[in-house]
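Take this structure first; my questions come after.
Here the complex is missing one protein chain, while the rest keep their positions.
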Amino acid sequence: MNGADTSVVLSQEDLDGDTLHEECGVFGILGHEDAAALTALGLHALQHRGQEAAGIVTYDGDQFRSERHLGLVGDSFSKPEIMEQLSGSYAVGHVRYSTTGAPVIRNVQPLFAELDGGGIAVCHNGNFTNAMKLRRQLIKDGAICQSTSDSEVVLQLVARSRKTKIVDRFIEAITQMEGAFSLVALTRKKLIGARDPYGIRPLVLGDLNGAPIFASETCALDIIGAKFIREVENGEVVVCTPGGMESYFPFGQRPARPCIFEYIYFSRPDSIVSGRSVYDVRKAFGRQLAKENPIEADVIVPVPDSGVPAALGYSQESGIPFELGIIRNHYVGRTFIEPTQQIRTLGVKLKHSANQSQIKGKRVVLVDDSLVRGTTSLKIVQMIREAGASEVHFCLASPPIKYSDYYGIDTPVREKLLAAKYDLAGMRNYIGADTLSFLSVDGIYKAMGYEEGRNNEAPQFTDHCFTGDYPTPLTDLINDDDNRTTPRLVEVG
Amino acid sequence: MNGADTSVVLSQEDLDGDTLHEECGVFGILGHEDAAALTALGLHALQHRGQEAAGIVTYDGDQFRSERHLGLVGDSFSKPEIMEQLSGSYAVGHVRYSTTGAPVIRNVQPLFAELDGGGIAVCHNGNFTNAMKLRRQLIKDGAICQSTSDSEVVLQLVARSRKTKIVDRFIEAITQMEGAFSLVALTRKKLIGARDPYGIRPLVLGDLNGAPIFASETCALDIIGAKFIREVENGEVVVCTPGGMESYFPFGQRPARPCIFEYIYFSRPDSIVSGRSVYDVRKAFGRQLAKENPIEADVIVPVPDSGVPAALGYSQESGIPFELGIIRNHYVGRTFIEPTQQIRTLGVKLKHSANQSQIKGKRVVLVDDSLVRGTTSLKIVQMIREAGASEVHFCLASPPIKYSDYYGIDTPVREKLLAAKYDLAGMRNYIGADTLSFLSVDGIYKAMGYEEGRNNEAPQFTDHCFTGDYPTPLTDLINDDDNRTTPRLVEVG
Amino acid sequence: MNGADTSVVLSQEDLDGDTLHEECGVFGILGHEDAAALTALGLHALQHRGQEAAGIVTYDGDQFRSERHLGLVGDSFSKPEIMEQLSGSYAVGHVRYSTTGAPVIRNVQPLFAELDGGGIAVCHNGNFTNAMKLRRQLIKDGAICQSTSDSEVVLQLVARSRKTKIVDRFIEAITQMEGAFSLVALTRKKLIGARDPYGIRPLVLGDLNGAPIFASETCALDIIGAKFIREVENGEVVVCTPGGMESYFPFGQRPARPCIFEYIYFSRPDSIVSGRSVYDVRKAFGRQLAKENPIEADVIVPVPDSGVPAALGYSQESGIPFELGIIRNHYVGRTFIEPTQQIRTLGVKLKHSANQSQIKGKRVVLVDDSLVRGTTSLKIVQMIREAGASEVHFCLASPPIKYSDYYGIDTPVREKLLAAKYDLAGMRNYIGADTLSFLSVDGIYKAMGYEEGRNNEAPQFTDHCFTGDYPTPLTDLINDDDNRTTPRLVEVG
Partner (left out) sequence: MNGADTSVVLSQEDLDGDTLHEECGVFGILGHEDAAALTALGLHALQHRGQEAAGIVTYDGDQFRSERHLGLVGDSFSKPEIMEQLSGSYAVGHVRYSTTGAPVIRNVQPLFAELDGGGIAVCHNGNFTNAMKLRRQLIKDGAICQSTSDSEVVLQLVARSRKTKIVDRFIEAITQMEGAFSLVALTRKKLIGARDPYGIRPLVLGDLNGAPIFASETCALDIIGAKFIREVENGEVVVCTPGGMESYFPFGQRPARPCIFEYIYFSRPDSIVSGRSVYDVRKAFGRQLAKENPIEADVIVPVPDSGVPAALGYSQESGIPFELGIIRNHYVGRTFIEPTQQIRTLGVKLKHSANQSQIKGKRVVLVDDSLVRGTTSLKIVQMIREAGASEVHFCLASPPIKYSDYYGIDTPVREKLLAAKYDLAGMRNYIGADTLSFLSVDGIYKAMGYEEGRNNEAPQFTDHCFTGDYPTPLTDLINDDDNRTTPRLVEVG
């Protein structure tokens, strides 16, 4: 019957654009002789948060030492000649996903500023929603920005602060910032971890034989055998020194509102975020989805790899068998960088192939974590139909994404979001499935244990992508006309 | 009692050596204008059979054209400047895993020989067990071998043949060879596929809009939307010309005896080998394992990714939930090529991490496809224990590997095979599990549908790794003392 | 008889350190559609002034565009994908020689600052003698320095200036600087060339079809067929706009005192510096040397390539034949980057070999431009002796170098300068020649046409390397103890 017109030709850009990207992962450790190697391992565990570039800055008691490289952590930070440069027992590191343009090394973090009698290196995960406004003011005041990274604004504000103590300068800087941020900073004597007032992006505190650690996720602690101590709280600034640890709440205290997408897509399944196993939450999303959208089918098939936990949950709730009906080719990823036109037209099959024995003649429920532009889903439905499925039901373990993010998730512009363009029938028609179902917004909250669903007065999570309810002002977005009064430097090489 | 001594320090070589490697995948197509691009895609689908190097030779009606490169297919054969070289509508290609020493481009296949009035390119998957003996004779007769690849012997024998027709020359050559081989050869007018008398290594025949195709597995047909026609039979030589196809059986005809390891480990789960879905067979191994070794447990956890289908089968048979208790880091693989010593000591955690929420306090059944040296298993058991499992049961969906392979699978020398060194208790003690179970040899055959189990008079499969029953003579192995009477060229750069 | 002990073993560092290095060449053009390509060519002609890195910034009416690369100009700026980035009809460029440490791209010029409502790119040849002092103050005031390059101080001072017009800001900045500088700067509407009060480093003004050009030497005009207009005067700031040109003298006016080493060694022989052909001056040095130090000999042999013009002058003055008694291997240079120990002990022969037919049995006069550490000279004398010379006379077309430079020439520390360690006899003994002669200080001035020699009241040239007479204060040198109160960032990768 119905189904997508198989003559649709999608560009590689259509397909590549059909995912969400997190911008960063951060890590820091104070007082361990293998600080740089441990940071490299922590960043390796956080690699899913950013694959474009990685950087580490250490302090060896005399000098700050920096290595920043394009590519994966393991490409650079496994080489002896690089690791040898990073002497010292203090280290901070960063993995980065770049949103726009060619990657340029000067945008790779940690960013560093030499201060009067000191220095500071800063790593940032998130996005400041008023960075451009502040940047314009800084330039008016004679600052020279070394990067186009908005993260540099924090550094400039620290450098400009007239306070004398570095913690005071850091706090003065971040209290001028709006938006989402998890920051890890290193000075000659301190390791600082800070989280925005809503705790939108994650940050945890760990310990390895007495050395304090900050990391975006607990999986970065697990890889090096460090203990999880606690989450850094929303709006908290934790200052570690060799002697101890102090905590500040410069924004006052209010309820946390972490980003729901860490559970849906970004965090690694083995991480514990705000006390919940990401894997368990995803399974719970799948169970809730099965309750909300029961389907008569023969087989539950995950879209690999992100749909696997939700599909398992759906299968366990529904009793329909879970099978690997789609096989992923593990050798794609960084390969086929410049595909020939012939290869390009073959599209998604480079990454996925149908496992016919589980598809042919069957009623198939496909389970994926979320629907962005729908281009990949369209291709997958088509592939499953060609493999002989009698019915194809597409189930998403999250609600329709109708709004762009401005807090560090690289979402397409609103016009490209399928759920912003079409209603349910339109979306179903676009991807060509027999049925299309989404987890409800309340379903998310129920799966998280809030039996009443979302508290609309005080939402428990940051969920604007589904609801349009942004927790902070979007200053730069509103002032967008001002943004290009000055020419910027375009630097490729 | 149980538990491995956690002070065991394993080298990277110990861990790297704990897998089996296939040496090759082959592909050929006759008469399609995108021959080279389709071959590149077919090789990409066969990438799991060899990641060291890839090569393609085309014939454009005037010249043979060759591109051979180290690295993944997509690293080289996605670049326009390379694909443009490969004009012509005939093509053969090869992916290679190297068993020894530094990779050298002259060993990368397809190998080519200019013949009087023609030329031939040959791709080989398998291993000749009398290649060294023949090579010595060829050199005595004045041949110059361009590679250290034993596959070249076929080429030399074709070149030396006094027959006039190229098919006769090819048949004269391969009938001198012993061992396992699936060959695809290209001449100016013909595409030839050939399989050894026992059909040890796989080879299938497909069709894309009238263009005949040979490939190691059906997944290479699926990726380009080609039709599967049939398997090339054991001992068969299929000669395709633009006008049609002819079949020869120069070895006579006997029962096939394909290698059981294609089902256990090598072939892609979505491939159909000898009429059976590899995925289904693996699940059936898991089901049979659950029947033979029922365990009281809370959770079935696959060792990713190769253990997944068997674990699903085990779970479905036993009713114990299947969960992703081990998370694999997808960014390892080609990264961390030269790990620092600090990173090295952390061993297997770079690749795998425990998903604590599914492990802690639980009785865990780990399911893997096979046990080679046991070093990875030891590390995984240790990791699962550290994550808090109350019991760890290690189940293998194949029998103990007690004998080396000589037919194209890169197995460790016999002394390094865990099952050749220890009995069951010794192996269990080495890897530190509470229990250790293997699928029985008869269990394999039962899972494949042979209810009586293995036919010891005429075994249905090549299974010497478990039984020591080699189907062919091992000529070179017996004559090993002769092998180094002449100096060879050691060529790194 | 006498002569160096041939068992002296010199390290590669000894030999590499036996030259002077200029730090930079600069180029700028305003209003030509091929601005970037012309700048690349100009920099190629200036390549002898710096081989470590090159950079170009263009302005295309909307954006500044930057490409900075390690290596030779031709390595990067001949590639279409790089040149295409550099759109626009305004361009400035820089070639750089690095004095210390690993080359880091963030130190490569042009340096750029985004200003309020504008932007400025700056290229610098020379050295500021008070940069560190100013840098400390800037950091105290909250500036973040993007490079360790002292040239950045100018940029920071421009950014900080409270003046409104960019030319005023530029002048305010440079009038705070001490030392030697030839600067070329690009804004959205202007191309600025400036030279320090003494005109120590060179800078010329040219024209190509109405487009004004600044360049370090006239050879950069010649390569693109541009006309030479005039030298930028000492202490002059020339501001070019599409409409015309203005000149400022913010330092007042005083007599010029250009660096004599541009004639002796740095500038290309075909350049015209301050109205004099460099080639002719070098020949005049050779003639003067022959007058001051007449030697009975059979052959005049230049140390290639820098000694050739002086040797020709010596030959023409003395009537002794000029012969290529030393052959230079043109394939050294960037090759043998990591020589093996065996190769290293062979030392200078990789670069030079004796042309025996012109040496054997002859009384040889070797002519070189200058003597720095003497290690290369020692090797060359040894080589000429081994080739059978009956006498070896070493003649330098400049006086003994006794003092380090602080104006942009990378000289060894004073303790390593041969003339600072030894008297004439000691130097002669060290290099092992039969006689050693230098051009006198007055001889230089006489060769330049000042018949009275040097005017010690108001020296016509900057010549402190011979005389210790530095024209400016050496502020940072005096305050050296203060220099390292703050940790700096060590950045290799």
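Read from first to last, the chains carry the letters A, B and C; within each, the first residue is number 1.
Methods note: contacts are C-beta pairs under 8 Å (C-beta built on N, C-alpha and C of every residue); 3 or more make two chains touch, one makes a residue touch a chain.
Here the structure is a predicted model, which is why all the values come from computation and not from measurement.
Interchain touches from the omitted chain, evaluated on the whole complex, reach B, C.
Contact with the chain not shown here comes from a single listed residue; of B:R49, B:R68 or B:R282, that residue is B:R68.
In the complete complex, the residue from C:M245, C:L324, C:A420 or C:L477 that touches the missing chain is C:L324. Of the candidate positions B:I144, B:A425 or B:A458, contact with the hidden chain is made by B:I144.
One of B:S161, B:S216, B:S398 or B:T411 touches the chain omitted from the figure, and that residue is B:S161. Note that of B:R188, B:K402 or B:K416, the residue touching the chain absent from this view is B:R188. Residues of subunit B in contact with the chain left out of this view: 57, 59, 62-69, 76, 82, 85, 105-106, 112-119, 136, 139-140, 142-146, 155-156, 159-161, 188, 485-493. Against the chain not displayed here, subunit C makes contact via residues 34, 37-38, 40-41, 44-45, 47-48, 51, 72-75, 78-80, 83, 219, 222-224, 268-270, 272, 277, 279-280, 305, 308-309, 312, 316, 321-324, 327, 329-333, 335-340, 342-343, 346, 349-350, 353-358.
Quick note on the criterion: only the chains that are shown with their structure count from here on.
Between subunit A and subunit C, the least number of touch steps comes to 1. Averaged C-alpha coordinates put the centre of subunit B at 61 Å from the centre of subunit C. Averaged C-alpha coordinates put the centre of subunit A at 37 Å from the centre of subunit B. Shared contact sites, meaning residues of subunit A that touch two or more other chains, are absent.
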